[in-house]
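Apart from one protein chain that is not included, each protein chain of the complex appears where it belongs.
Let's turn to chain A:
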Amino acid sequence: MRQHIISIKEFEKKEIDALLDRAETIDQGNYDPKALEDKILGVLFFEPSTRTRMSFEAAMARLGGASIDMGGVEVSSVVKGETLADTIRVVSGYADAIVLRHPKEGAAQLASEFASVPVLNAGDGAGQHPSQTLIDLYTIRQAMPLEGIDVGLLGDLRYGRTAHSLAYALTQYDVTIHTLAPEGLEMPPNVVEELRERGVEIVVHDEIGEFTRALDVMYVTRIQRERFPDSASYYAVASSYRVTPELLTQAKEQMIVLHPLPRVDEIDSRVDALPHAKYFQQARNGVPIRMALLLEVMG
């Protein structure tokens, strides 16, 4: 049993596999709906992320537990300038575990140092988002074995934390990572170096057709408009990194497309009807994965 869930980097392969197995069992309906009957989850979201929050609350409710939150950030003590450390110490007295979403990187690490109950990181700044990565791995595993596959990361690989997190987790498996990113949004050299040191092969692409043909899994992330000086340069880039049915005619038949959602227009809505599209399945997988995590820290 693990106390805190802060970063996917701290998980060994056998721990990841055990969590995915547990989520699969839960997914098949084999779980005790009263397992967390007497437990309370403190939901601390310092920035909005409706889906992540709802899926944690749904997971807690399915296990018979209750959730409490602090209301909107604008009405809470945050506006009065209370430190995160103090908030965490106080909420530790109310709840049996804390799920934290915070705009500052490292916030979950800090929280774990001040909490007397387990902390689950639901995303801190551009940093870690371990439950999302477990969802990604779980969705891949539903379609194919995690070993011996080619996984492509497409989009904003500089700021896209979900792509980094997934890449780190994939280093535990025998996987080749392919990347394709607009100029200036490439994966940071430190991240690439660390991934290579962990023994993974990384292939950097500059052409979307060649990239698409190589893959078993295509992981698409959002390219944010605010990273570009003007909307014209954004649209120029966005259109050449857009996943369309025409592009996917080049893909392997079994190739799956994932996206952490919400998407804007990086995936054409016509792709939704194709068998490649697994991103809504991926979103649905949030609940069993988060149930497995809640059981891990409180069960």
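We adopt the following convention: a contact is a pair of C-beta atoms (placed from the backbone, for glycine too) under 8 Å apart; a residue touches a chain by one contact, two chains touch by 3 or more; residues count from 1.
Quick note on the criterion: contacts and distances are computed from a predicted model.
A.B. asks: Consult the UniProt record of the chain that does not appear here and report its protein name from "Electron transfer flavoprotein subunit alpha/FixB family protein", "Aspartate carbamoyltransferase regulatory chain", "Branched-chain/neutral amino acids ABC transporter permease" or "Glutamyl-tRNA(Gln) amidotransferase subunit A".
C.D. replies: Options "Electron transfer flavoprotein subunit alpha/FixB family protein", "Aspartate carbamoyltransferase regulatory chain", "Branched-chain/neutral amino acids ABC transporter permease" or "Glutamyl-tRNA(Gln) amidotransferase subunit A" considered; the missing chain's recorded name is "Aspartate carbamoyltransferase regulatory chain".
A.B. asks: Please identify which residue in A:48, A:72, A:103 or A:245 touches the non-displayed chain.
C.D. replies: Final answer for the missing-chain contact: A:103.
A.B. asks: In the whole complex, not just what's shown, which of A:54, A:68, A:85 or A:236 touches the removed chain?
C.D. replies: Checking the options A:54, A:68, A:85 or A:236, the one contacting the hidden chain is A:85.
A.B. asks: Would you mind spotting which of A:28, A:50 or A:190 touches the chain that isn't drawn?
C.D. replies: Here the residue in touch with the unshown chain is A:190.
A.B. asks: So which bits of chain A touch the chain we can't see?
C.D. replies: Here the touching residues of chain A are 7, 83-85, 102-107, 109-110, 113, 124-128, 190, 193-194.
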